Each structure stands twice: as C-alpha cells, then as structure tokens.
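Left out: one protein chain. Kept in place: all the others.
For clarity, chains are labelled A, B and C in written order, and residue numbers in each chain start from 1.
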Amino acid sequence: MPKLTINGSEIQVPEGRSVLEACREHGIPVPTLCYHPALEPYGACRLCMVEVSSPPRPSRLVASCVHPCEEDAVIETDSEAVRKSRKTTIELLLAGAHNDPMLLALAEEYGVKEIRFTLPEEDLCVLCGLCVRACREIVGVGAISLINRGMARKVSTPFQIASSTCIACGTCVLICPTDAIKLKDITHFHSVHGADSEFERVYCQICDDVDLSPVVIQDVDVLVGAKVDQEADLE
Amino acid sequence: MQIPVSEIHEIIDREAGDEGSIISALEKIQQHYRYLPKEALILASQRLGVPLSQAYAVATFYNAFSLKPKGKYCLQICMGTACHVRGSPQLLDQMETKFNIKAGETTPDHLFTLETVNCLGACALGPIVVVNDEYSGQMTVQKSDALMKRLIRKEGLD
Amino acid sequence: MGADGKPHKNSPELDASPRTGVLVCECGDEIAGVLDTNALCAAAAELPGVVHASCEAYPCSKDGLLRMQQAIEENKLERLLVAGCTPRLVEKHFREAALSAGLNPGGVEVVDIREHCAYVHADEPDAAMQKAADLIVMGVSRLATTSLPFPHTHAFVNSALIIGSGLSGLTVANSLASAGHHVTLIESAQELGGTSQTFQENAKDLIDGLIGIVPNHPGIDILLDSRLAQVAGPPGFYEVSIKSREQTKTITVGAIVVATGAKPLPLDSSRHFDPSCVVTQAHFAHDLTGAATAGSDLTMQDVVLILSSEDGGEYCYSHLSSLTGVRQAIQVKQLNPAANVTVLFRELYSTGDNQHLEEKVQQAKELGVTFFRFRTETPPLISEKTVDIDDPLTGQPVRLLYDRVVLAMPLVPQDNADTLAALLGLHQDKHGFMIEARPRLLPGRYCDTGIYVVGSAHQPVDTTDVLLQAYMTSSRLQRYLNQDSLSTGAPVAEIAQEACTGCGNCVQVCPVNAIQLIQKDGILSLAEVESLLCTGCGNCAVVCPVNAIRIPGWDDLAIVSQINAAFTSSRTKDDAEGGVHPPRILAFACEWSAYASADLAGTLRIPYPSDVRILRMNCSARFDPQHILWALLNNADGVLLGACHPGECHYGTGNLYADERVKVLKQQLADYGLDPRRVRLEFLAGDDGEGFVETITSFRDDLRKKMVKT
Partner (left out) sequence: MVSIHTAQELDTWRESLTAKVDPDLPVITVCGGTGCRVYGSEKVWTAFQDELTNQKANARLNYDVKVTGCHGFCEKGPLVVIHPQGIMYTNVKVSDVAEIVGETIVNNTVIERLLYVDPQTNEEIECEQDVPFYKHQHRLILGLNGLLDPTRIEEYISQGGFDSLKKVLVSLSPEDVIEEMKKSGLRGRGGAGFPTGFKWELCRQQPGDVKYVICNADEGDPGAYMDRSIMEGNPHLVLEGMIIGAYAMGANQGYVYIRNEYPLAVKHLRQAISQAEEVGLLGKNILDSGFDFTVKIKLGSGAFVCGEETALIASIEGQIGEPRPRPPYPAEFGLWGKPTNINNVKSWASVPIIIDKGSDWYASIGTETSKGTVIFSVVGNINNTGLVEVPIGISLRELIFDIGGGIPDGKSFKAAQIGGPSGGCIPAEHLDIPIDYESLQSLGAIMGSGGLVVADEDTCMVDFAAYFMRFTQEESCGKCVPCRVGTKAMLETLERICAGDGQPGDVDYLIELGEEIKRSSLCGLGQTAPNPVLSTIRYFRDEYEAHIVDKTCPASVCKGLITYSVIDENCTGCMVCLRNCPEGAIQGEKKEVHVIDADLCTRCGMCMSVCKFDAILVE
C-alpha cells in the first residue's frame, strides 16, 4: 500500500493504482479525454498531466492515467506547470475540434483565449482512441482501428468501406467524448445479414389468427373487465 | 492484375507460426507484388488470426507498405539531411514537374512511382536517387534529367 | 457461476427473493451532482431481498470493483444491481468482476441513472430522483424474478461436408483435407467439376488440377450423383442424410460448406429465334473453344454480344457477364480479325477491382471491337437478321446485321437452392442466393453454426474471388474445427414440455431454425430448442399460445414485475397530490436501437419529459402484446415501443414481427374501447438521440391532448 502526497494531503492507495485512479477515488478533479475506467489506459490525450516530484529526481510532468502511484511521491494536480501544459494541450485540441462544447468549457476553465493554430478542416475526432479500444476490449469485435499515422491518422474500418465484422452495436458512438462518430457512419459501413429477406405473416395454426397468441383475446376480456371493476372501485 | 490466391497462401505459409508474423508476412507480400493487394491483406489477417482492422492499421502505418500498385519504375529520392542540404528537394521538384505527380503517387500509365525515403545511409554521395534498387549518387538536376529521359526512352514514350 | 462451475441459482422459483446487493454509482459528481445518491441508496436498502446497499464514487475503477467483489463475498449476494451509467459500456466489466467473486454473471444488472436521469433531467431534480428510484426498483424486481442464463457447451466432430464439387468446393475440400480434417464431398452430377469451367477463364485448368488431387486424397470421400436429404442435430454434430442414387447414407459432420455455385439461366423458350444463331455466353464459349482447339477460323462475320438482358435486370447480373462478354469479343477478334464484333451493354459493371475489366475493354477496343451503350427503355431489338438499337450518344437508330447474337447469361441459383436453404436454415436474398446466417448478437454470445456458403452459391463471382472466398472459408473452418467444444452464452429459450401443445407456432417464427418438433411417447409433437442455435430473441415466447416458453433474463415474470414497478415512487407522490399527473410513458426499448438512442440523448444532454420509464429489451421480437396490454391497464398512459429500422434488426426480422403485432393489437384495442393511440411503435436508429427525444416529446404531447379530451 504505497503512501503518497497529492496536493499536500497524504493518502494511501492499494498496490497498482494509477495516479488518476487515486485522484478520482479521493475526489480530486483531473480532466481527461482518452481515459475510461473500463478500458486499458492509453495515455494519449495528455490532458491528465500532473506534476510528480519523487526526490532526488527533479519534478516532471506525467500522464496520471498511466503513471503508477509510487511510494513517497509528491504530486501536484493543479500547479502552474500543470495548468500551462493543459492549456497548451487544450489549445491544440481545439485546432481541429473548435466547436466541441466540452473542450470549449475546458478552454474557459484554463483560460485559453486565443487559438493560434487551426487545422484547415473542422474535425471533431480528437483521436483519443476510446472507440477503437472499446470496440476491441468491451465489444470484442475489433471492427475499427486507427489507421495511417501522424496528422493523417483517423478512425476507420478496414479499407474504409463496409465492414462485415461491425455489429452496429453503437458502443463507439456512446463512448466518443466529442460526439465525432454517428451511428449512421457505422450502419452505412456495415451490412446486416438477412437485411433484404422478405417478411411473411405467420398464421397461428390453431386459431388462424395472425401471429398473435390466442390467449390475448381472452385476456383482453378478463383484463378489461378487471380494469373496469377497478375503476368502479375507485369511484 | 489478377492475384493468384494460392500464391499468397504459399507466401503466408512460409511466414505463419511465428509470433507477430503479420508484419513479416506483409513484407513478403509487398516484396513479391510491390504492393499489398486487398485480397492478400484479407487472407493474411484470416490465416494468421489477426483482426483485419489491425492488419489494415499496420499496412497504413508503415511506410514500407503500399496499398496501391507501384509503377514499373520506382524512383526514390533520399531526403536525409545530407542529401537535403545538397539539393535533393530540387530534384524532387524537378521530378514532380516532369511526371506531373506528387511524391508517393504513381503515373496513370503505371510506369513511374515517385517516393521519398528518409535516409539511405550513403550520405557522402548525396543527393541520392534510387531507381528499382539501383543507386545513383551525387545527382544533379542535369544528371537526373538524363536519368528520366533514359527511362522514358526505354519505354518508347518520348 | 460458482467455483464448481455450476450456476448458483438458475430459477427464480427456488427462492422468492434472492439476496440482492445494490450499488449506486456517484460517477464523481456526474451523478451525485444531480441526484441524492445517499437517498437512493437508503431507499434501495428497503426493497425486498436487498441485503446490501452502498454508494460508490466509481464502481468501474479498480478500487470500486474490488469493493464490489468484497460486497458479493461478504453478503453472499446472489444478485447485484448497479445503478450507474449505460450498461452497454460497463455491464461486461461488472459481470467479469462478479464472476471472479463467484456470482453468475447473468445475476448482474445495470440500470442507467446517468444518461437516463442525471444528464437529461438535471433541471427537475425531483423528477430525476423519482425516475432513478423507479429504475432501481425495476432493476431489483427484475433481478428477483428472472432466471439466469448460463453458457451451453457441446462436444462436436471435426469433419466437414462439402456440397458441390466446383472450383470452390474442390478448393475447400483440398485445403481442409490437407490440414488433416476428414471431408465428405457430394456432387449431384455424375462427375466432379461443376459448371463454371464451361465459361470462366482459368477455371478449367484450376479445376482439372484439383480433380487430379482430390479424388486420391485419403481424407476425402466423394459421393457422386448425391443430394442432401436431411439435416438434423446441433451445430458441430450434424447428422446428415445423403441420398446417393437409390441409397441413403447417414453421416455425422461438424461443419457444412455450401458450394453449389450458380447456373446460367437458359434462354427463354417462348422466343423464336434460330437457336443456332442466338446463343448464350456459355454456349458460345463452347463454340469458341471448339474453334480454337480445331485451329479453324471462325466462319462468323458479324457477331453481336449483348451484355444485359432485355427485361431490365430482373436477374442478378454480376460483373461476370460483362467480363465474359468482353473476353469473348476479344477471342472472336483473335480468331478472325476480319469479323465485325459489336458489344452492346447497359452498364459495364464490375465488383471490386475495376481495373481488370478496363484493361480488357481497352484491349477489345484496340482490336477493333465496337461498343454501344443502350438505354433500359430502348433495349436492343433482335429480329431474324438484324439487331436494332438506339445509340444514346447520337440519338440515331443503328441497325446491326448478325450471324450470331450472344446473349448475356444471367446466373441464377441452382434448382435445388431453395430446398437446400430450407434444410440448412439459410437466408436467401431476393434472387434466391444463399446468405450465411449470422445473427448479430453481442460478441461471445452466439455460437458459430458451422454452416458456410462459398463461391457463386453466395453471389456470382469470378475465379479469383471464388478462390479467395474458398481459402478464407477454409481458414475460418479450420479454426472452427480445431476447437475442443462449442459454446454459446446467449440466453436460450426454454420450453416447458409439460405445457407444450405442439402447435408449431414457435417452429415457424424462429429466425434461426433452432426449434423442432419431436415425437414424444408416440402421441404428442413437442417443441425442443437446440441451445447452440438459439439466439434468445424471444420471438417464440411471444407466439406460444400457452406461455410455455421462457427466455432467461427476459422472462414474462421479470418483464411484468418491471412494468409493475415502473412508476412506484411517482405514483406514491401523485397519489399524495390527488392523483393528477402528467402522462406516464413506459418505453420498451430494443437495446440496439431505442435504448441506445436514449443513451445518446443522455450523452448529448438533451432534456426530455421525465415521466418516461425505459425497459431494456434484447429485441423487439420480444415485445409481447400481453405485456403492452398489462402496462396500459396498470399504470402507463402510453406505451412506446422502440425497434430497429427495417433491415437493421440484429436478429433478422424481429422488428417486422413487432410491427405486425402492434398493428393487430391496435385493432383489438379499438375493439375493446381503449384508445389505440396510446401505443406507438417507432423505428429508431441507435445514433438518433434527437429522434428519441422528439419521439418521446411528441408522444407525451399527444397523450396529454388525449387525456385532456377524456
């Protein structure tokens, strides 16, 4: 059970906790984009940076979602250096997703006044990889991946065409922090088997009624009667 | 081009069984066809039990892989520091103008592919141009012009 | 599941109120900022059966999971309800954690009080609290009344049956046998080879090569002149009867590969052309090969190839026709450069890589083949000596002389495709080609049926694609056949045989042919479910006239108890205020569409009326008119049914069944004096958060109008 100091107060956490988990469990706010408790941490958005000083090493910034709690570490989650780093990162995130409400709120909080660099086209996707990891780790399908590299990186199905592995479960849509994925994108890209099979009415062999269990008819009598009785009682 | 599927299988068979072999398998396929045919990528992922999405991510991540067929002649211009300071950007400009394509593209007649590489490690000879694995060192605008003319004449296109 | 691998409890009847734990997630401030989680927790502790209730900042964190496991062990919990965010993200996570603490994962339920309450009703905290409290009551009641699904496993044999000995069948057979699996190959004709060799480029050589190997392979049995007569048994253990000439043979196989290919449609016999002058591509291919091998010149001078049928594409014209036609044009020119060759086409169509076709067209043009496009409205008119078309480019009529017209050759399914599809439970597309049945369930839930369709039986394809598909199928098959056993985690329908009357309704509506009627004691025909095939959609349970079918997790009792609990707290309040209340809506929501869109509305934080209670269902097929009626008569002013858009149902056609049932139910409601407008079925897409809100709002407004009127 390592003991460490976060923002001046000493806390003890079980073995194997990340700094972010420790913060969350102790109610210390740390912004993140690419973290989800149900997924393996990824360390990509760099919003959750915190300042760690474990003497004798000089203090440095680490991504709290992937940094383990070390014995005697001294952590600041809101120091000057941390705020500066987050401010820059938010500004960079806004370069593409300049209208995302969540990012705009963060920008407000960290005092980002001016976005000095913008990408030519608006792109809500901040490549946090949550959808890709959720598809692989939660859904177990792995229908999408991060393709290309660097600036060209994007989330896509193989060959950027219809995927036969996608089950259109929508998990990626739900988990996306910036609402960059629409289920339309996915359903457009997947094919449901049997989609064009014709539906035929099936008739009950006993009562000849359309596909409806015969007891319902009797039940309606009973139930309606009961309801009427109930209402009568109320009156 | 019709891709002989059984041939791809042979290539994969040689690579299968080794952990992480999807990259090796793709390298072999790339070597053989000089690009990664879609079929090969699908088959490789199926055969090696790697999700297609991962195989596709790998194929688009690494520079060595190309999903489009390459031209008959692949012209690589070294963009390493030594070559850069000795004028390789000019050579690239010149070739882009000549073939009317950008780096990484192939001419519509599938004859020439233009590529840049990061460093070929022959810095004393910069700038370097490689045509289908044949190195030409200390290139100048004139020499590269002659080189391109030679290739074009060879194809009877002049 | 317990440590011994057996479920703790599988039937609710064993214990009226199982030991239940409730965890209320605060999600940092996300939930606790709007809802009084402590109050929710206290209220939950009062519910019957609840022996443990606590709040947790992040149950999904490592610490939270640890405490969850502790709670399960310390309190010997048999059920666990987590009130938190959307189950679609975290349920799997919690179930895994519960499993390692010894709890059957089916006994873990998540109700969403974040997306469905805290995010959307932040403006009306009281209503949000009521809704959250109700959702918890619903969850607890459901857990108390549901039976738990558990995984079914089955042993199987690792041999395969391949139907059809064309290129695809032979390739798969060879590849499987080489990998050490026993293969039975059946062919309805008298010899191996199939039909594609007559018209496909390269196919003959490839097939000849395989015919040299396959019959001699010790791992392959070949049955000629044979047809599939009957298929019984579960996946992985199919008992297959094969009718060979007069004899019937029964074998057991683990997998079945349908490689029956397609056949060229014969020319319409009602037309009276000279059959020696107007021929099909297959026929013409034969002529050409003959001419080529004989080394003779072609005598034909004027050849017209028509690449599309006159009747406007009734049949599936694969790129095969285009490719074959253009190839034949080239062949004619090569054999007789002086011939006038004309190709008439509506579309030059090719799947996938168009380049190959383009190259061929280019080559044909260089050889002097003329190409004319025609419009669908003005198809080529074939008369005795001439073909007339309107050239759409010039608008001028063109008259072509011919001594041979070659007609495109639509490929259609083999004659026995329908029978085969019925036997194997395969879906067919509108042309009759077979589609592999693969219900789209949550991964890990369904069982691979071991039935594969490959090659032109699927859709007409050319040699390369056939080979590609064949190898892919064989890779998939090898992985399938190399398993030790098959298992499915899907909730599987259970039929109480003592109640079953053998009416067969369930058999008819089952989308995956998982139910069959069996003779029992020589008197009754009883329905039996093949657990490996069942996807748990619930269609059978709805149509069972005697309520003999139960879907664990979605039992009648569980659904009814949720309906009963749906407005518990608001009713208490309304009663206190004299019974006046805004319209209450109970929504049955398919978890793929409506439930997802409600989640999304939450994520987007779009407020909507708070008097909605959402009941998560696996598929709209399980929307039971009785349940709807029950809800209407008890406490709901309106019932909203949310299903997937047609064509997008994860279980095939559950949504269409639901639609039909609701139509009928509405008629009946009118008959009994209930306003049918109180029930509304909407097709919703999972991404349509706005759509969900719109639907709910307009439904609420409608109900309000109606209520004011009455």
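Rule of thumb we're sticking to: a residue touches a chain if its C-beta (ideal position, glycine included) is under 8 Å from a C-beta of that chain, and two chains touch if they have at least 3 such contacts.
The structure displayed is predicted, hence computed values, not measured ones.
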Visible chains in contact with the missing one: A, B
Residue of A:Ala63, A:Val112, A:Ile138 or A:Cys169 in touch with the missing chain, whole complex considered: A:Ala63
Sole contact to the chain not displayed, among A:Cys23, A:Ala38, A:Ile75 or A:Leu127: A:Leu127
Interface residues of chain A (partner: the chain not displayed): 42-47, 49, 60-61, 63, 66-68, 81, 84-85, 88-89, 92-93, 95-96, 116-117, 119, 126-127, 129, 146, 148-153
Where the missing chain touches chain B, by residue: 19-24, 26-27, 50, 54, 57-58, 61-65, 79-82, 84-85, 87, 90, 93-94, 97, 117-126, 128, 133, 135-137, 140-142
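One rule holds for everything that comes next: only the chains that are shown with their structure count from here on.
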Inter-chain centre distance, chain A versus chain B - centres from mean C-alpha coordinates, in Å: 38
Chain A and chain C: spacing of chain centres that average the CA atoms, whole Å: 27
Residue ranges of chain A touching chain B (in the complex, touch as defined): 136, 142-149, 156-159, 163, 165
Parts of chain B lying in touch with chain A, wherever the complex brings them together: 38, 41, 51-57, 60-61
Touch list for chain C against partner chain A, complex: 28, 57-58, 60-64, 66, 86, 88-90, 92-93, 427-430, 435-444, 501, 503-505, 508-509, 511, 542-547, 592, 596, 599-600, 603-604, 625-626, 629-630, 633, 647-650, 652-653, 656-657, 660-661, 664-665, 668, 672-674, 685-688
